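Excluded from the complex is one protein chain; the other protein chains are retained at their positions.
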Amino acid sequence: MTALLTVDDLRVTFPTRHGPSEVVRGVTFSLGRERLGIVGESGSGKSQTGRAILGLTPPPGRATAKVLDFDGIDLRAATPATWRSLRGARMSMVMQDPKFSLNPVMTVGRQLVEAVKFGDTGSRAEARDRALAMLEAVQIRDPERVFRAYPHELSGGMGQRAMIAMMLVTEPDLLIADEPTSALDVTVQVEVLRILDRLVADRGMGLIFISHDLRLVSSFCDRVLVMYAGRVVEELKASELRQAQHPYTRGLMNCLPQIEGGRRPLPTLERDAAWAK
Amino acid sequence: MGEVMLSVEGLGVTFRRGGDTVRAVRDVSFTVDRGESFGIVGESGSGKSTVLRAICGLSPTSAGVIAMGGQTLSAPRSAAFYRQVQMVFQDPYASLHPRHTVDRVLSEPLAIHGFDRREDRIEQALADVGLGEGFRFRYPHQLSGGQRQRVAIARALILEPRVLLLDEPTSALDASIQAEVLNLLDRLRAERGLTYLMVSHDLAVVSHMCERLIVMQHGRAVEQLSRDALAAHRAETDYTRSLLAASEGYSPAPV
């Protein structure tokens, strides 16, 4: 399997009053046409990793890496023009909260059509058809209505699906999904995941799935990176998560309550300062 | 079964938004025994949180009777009610006043209800939720999410209520912090004989915390079941079964 994305020693640094603080500290991995999960708790640097790959580290933060290669393109040296040709068309990102990612004063349809037209040159009617087809593909029951609606007129789940439709309508090679379903109800979540799953299986898209939900990631992804304090503490096959070696991964697994019940009190996670070393 | 602490009979909540009327809760009934922990499970928009808000008087009720210890509640709620029933909110980042120190958050309810020994009570409340003296004069922005939720629990408990309404108390927290907060709530209930009414979208959390629960969908209670029935996956309705399936994680084939 050829690597779609290669990341070596990625570091993201933010200046603070007490000197620079590294939130991502030497993350290394490569991604094929597969589903890669990045799991960690808040502050583990998982979201900043995703943003840095897309060159979206918010200023004054700085991202550096030994290698940051997307399909033969060195992203470290990418010019703004290169980024424009890549983002949206070839690599996309789905964020947690659709409210911040959709333009509030444009209808969903117009934003979708613009995204399509940005990708290639087709007629307006063609773009419209593709946009509607995409809305249907993300399980929106009434695509015509959503097409004409403004983002604030949609419910959370609907907005998130519209957002995913917008990111997928250009058929990117790489999708970074940052907690794409945590604002959604569990029953909707499954549908959204199926859409992503199909895109990976049918079109060979590479997917980086960033989440705090170990149970979800282990059942959805092929491989999992577990992050703690800016570092990858463990990398393993999702199916082998139960045999995880690192105490942090095991702690994360154990502290979840189970429907079958039993353990009381719940085992809590004892953090070891050595994990962050 | 012990004596009934809280009973809700035929509760209805209707909101008017512009010209539309939204029936957020329709004909919901349940009873919670003293010392019991009762759960309400549902997805967003199912009306589960509105039930809690209706009980404590934050949402107007359009139908039904809510009774505490056999007595029908008056509207607006009396001061005595608030000493009996307190609530912990979902988002610890939104439920603490940004300009008030922990000390102020905890001393205000004591002042409102004219409690004595305030210094002792504040120190005790902080110790009870596992926060030391060092936290007493901090502002919310100096606290982590889990610490904030502990402060919110201390605030709810400082009036020594008998019933705690918990509105998704851990859904904004990391899994490891969630475990700590759930253990804390568990311990406090055992120590003080509290009655819990807990709302959550997470079946596993409710199953861990509650002896009985109802499942809500579109404002209605579709099913009531016990923890044992839930643990054995003995659900009556399709909706509860789909919730159960979804909580197991992702499955590629349609359920």
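The chains carry the letters A and B, assigned in the order they are written, with residues numbered from 1 in each.
The rule is short, and it goes like this: a contact is a pair of C-beta atoms (placed from the backbone, for glycine too) under 8 Å apart; a residue touches a chain by one contact, two chains touch by 3 or more.
Throughout what follows, contacts and distances are computed from a predicted model.
Colleague: Which name from "Rod shape-determining protein MreC", "FeoA domain protein", "ABC transporter permease" or "Cytochrome c-type biogenesis protein CcmE" does UniProt give the chain that's left off?
Modeller: Spelling it out: the chain absent from the display is recorded in UniProt as "ABC transporter permease".
Colleague: In the complete complex, the chain left out here touches which of the visible ones?
Modeller: B
Colleague: Just to verify: which one of B:A94, B:A127, B:A190 or B:A232 makes contact with the chain not shown?
Modeller: Only one of B:A94, B:A127, B:A190 or B:A232 touches the chain omitted from view, namely B:A94.
Colleague: With respect to the chain omitted from the figure, which of B:F38, B:F135 or B:Y196 is a touching residue?
Modeller: B:F135
Colleague: Residue-wise, where is chain B in contact with the chain that is not depicted?
Modeller: Chain B touches the chain not shown through residues 56, 58, 79, 82-83, 86-87, 89-91, 94-101, 103, 108-109, 112-113, 134-135, 137-139, 142, 152, 155, 159.
By definition in this document, only the chains that are shown with their structure count from here on.
Colleague: Touching chain A in the complex: which residues of chain B?
Modeller: Checking each residue of chain B against chain A gives 43-45, 145, 174-180, 182-183, 186-187, 201, 203-205, 207-209, 227, 230-231, 233, 242-244, 246-252, 254-255.
Colleague: Which of the residues in chain A come into contact with chain B in the complex?
Modeller: Those residues of chain A that touch chain B are 41-42, 155-157, 185-190, 193-194, 197, 212-216, 218-220, 251-252, 255-261, 264-269.
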